[in-house]
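The complex appears here without one of its protein chains, the remainder shown in place.
Labels run A and B following the written order; every chain starts at residue 1.
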Amino acid sequence: MSIDRFKVLFHINDSAKWPVVLTNITNFLNDVGQENPLVEVVANGEGVTPFGSKPALREQQKGCSLSRETLETELQRLAAQGVDFAFCRNALRAQSIPEENLPSFIRVVPAGITEIARKQAEGYAYIKP
Amino acid sequence: MSIDRFKVLFHINDSAKWPVVLTNITNFLNDVGQENPLVEVVANGEGVTPFGSKPALREQQKGCSLSRETLETELQRLAAQGVDFAFCRNALRAQSIPEENLPSFIRVVPAGITEIARKQAEGYAYIKP
Partner (left out) sequence: MSIDRFKVLFHINDSAKWPVVLTNITNFLNDVGQENPLVEVVANGEGVTPFGSKPALREQQKGCSLSRETLETELQRLAAQGVDFAFCRNALRAQSIPEENLPSFIRVVPAGITEIARKQAEGYAYIKP
């Protein structure tokens, strides 16, 4: 089957999975070409934790092996290639993470689950790394 | 895209994920309104474990931070809002959990995987918390 345009959504709710998500997207873009796909990452739950205000403690506890700086640089690189990042407002509030702390290329959505449901209804494939 | 009616399936096969599933569904219903969506939860594998006959031992081993009583109360609350709970018979048998032990609002299906496949064919979004 020939696919006109890939539409892929990655769901992350565990900060330890960010390195895997980055590798998956990089490999995918290398495989299909950067102009072709629509790629979105929805982070909820502990997926948003690396952007909290106490990075040292948080990284220890949550197991993301990337520093916040490295993670932000990598996300920025993918955002520049058209990857859309959507963070869940419920998760940010539950962890007292101010939205102003997020880099400007990250979009905040009212509820991550709704975003995931909507995108699948629009034909996005769902991938949980 | 405007969605006429959200259809969302949550898959749980790890009892430690029940609190996340509860939070996800609660936030989702708050976001889209309780009358609108069709929400189903399919539990297989260790997702059904909290309803086993030795709760104390089981909770220690499997890491669900809710007592069975609290979990059942929370599921009942969501069931009253229309959330459909489907538990896998294979999983119940493998763990010697009698179906009579389950609260009446939980439906038993012959195989959780078939239920998940069928619902996605019917247009349900799949979410693995």
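Just so we're on the same page, a residue touches a chain if its C-beta (ideal position, glycine included) is under 8 Å from a C-beta of that chain, and two chains touch if they have at least 3 such contacts.
These numbers come from a predicted model, not from an experiment.
In the full complex, chain A contacts the hidden chain through residues 1, 3, 6-8, 20, 23-25, 27-28, 30-32, 37, 123, 125-129.
Think of the hidden chain as still there; on chain B it touches residues 11, 13, 44-45, 88, 90, 110-114, 116-118, 120-122, 126, 128.
One rule holds for everything that comes next: only the chains that are shown with their structure count from here on.
With each centre defined as the average position of its C-alpha atoms, the distance from chain A to chain B rounds to 25 Å.
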